[in-house]
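The structure follows.
With one protein chain removed, the remaining protein chains of the complex are shown where they sit.
Here is chain A:
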Amino acid sequence: MNLLRKAIAATAVTFCGVLAVSCGLESGGALPLSVEPGSIQPVPELEGVPITVGSKDFTEQVTLGYIIEFALSAAGADVRDLTNIQGSNSTRDAQLDGQIDVTYEYTGTGWINYLGNEIPIPDPTAQFEAVRDEDLERNGMVWVDPAPMNNTYALAMSRQTAEETGITTLSEYADLVNRDPAAATTCVETEFNVRQDGFPGMAAKYGFDPARANRQILQTGIIYQATADGTQCKFGEVFTTDGRIIALDLVLLEDDRQFFPKYNPAITMRKDFAEEHPQVAEVMAPISAALTNEEITELNRRVDVEGEEPADVARDWLVQKGFVTLP
């Protein structure tokens, strides 16, 4: 009886496993929309080459994933879609294992999370070069085409708070904390509150006592709204490319002493793939160059605030910039 039960259980587990593998882990689905060449012209070497593009599971990453997909599709490749993988680590593993070929990865994530470094490099170019060299040497991962956009931590305030206080930089914010902590109520997430590249590190770098700063711990979504309201939270922790910054008219404080790590996305590929298809880097170079904070924040806003589909938003942007055309 017991044996029979075990056998049934084992069969069920195997069946579910097979089901999950056959549905979820095949190497990507087809593109949801089609595009025609624009300034990206068909590349003979990429014609019909199967390329799987991946991304992590948040808005910006999914949009960036679709941007790669449409660009390579316009260049003639047979693109498979594997965007929306749960979390950074799974995406990285999928790429190391060869389930995905191309993805946009952030320099800061590579440097701190994947390569295990604790101290970020302040200069974006130097940070990119450091990640590129170390990741190639240790893991055979190629980094090319870094984009100017930088999705990192920042403090933000409402337009009204900005006008009242006249503060524009984190140094001036630190002065305010030292002078009048009650006027500098700052809302942060649990994680940022203790991270060394978060609030404690920022306080050390800018020379104020973190214990003196009047801090409130809130949920991420609430921070944006409460900072925009400006009564409970004069300053709030945000991500620099979040669409809600535009939607709620928040003003970012400049990180004038270059404290926060740089999170510039760059194209990553395994070495064998990159050497076999050097054209991918050429196709993606002008696109990366066009990805500024303003551009990506607007794309994020259209998805998160307007409720549009990331694939639509990505294709619209590529069409608007002339990289591809509509069929």
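Here is the rule we use: a contact is a pair of C-beta atoms (placed from the backbone, for glycine too) under 8 Å apart; a residue touches a chain by one contact, two chains touch by 3 or more; residues count from 1.
To be clear about the criterion, contacts and distances are computed from a predicted model.
**Q** Hey, which one's the missing chain according to UniProt: "Osmoprotectant transport system permease protein", "Nitrate reductase", "Thiosulfate oxidation carrier protein SoxY" or "MaoC-like domain-containing protein"?
**A** "Osmoprotectant transport system permease protein"
**Q** Which of A:105, A:135, A:189 or A:242 touches the chain that is not shown?
**A** Counting the whole complex, the residue in contact with the absent chain is A:189.
**Q** Any idea which of A:141, A:218, A:280 or A:296 touches the chain not displayed?
**A** A:218
**Q** At which residues does chain A meet the chain that is not included here?
**A** Residues in contact with the chain left out: 187, 189-191, 193-196, 200, 216-219, 221-222, 225-226, 229, 231-233.
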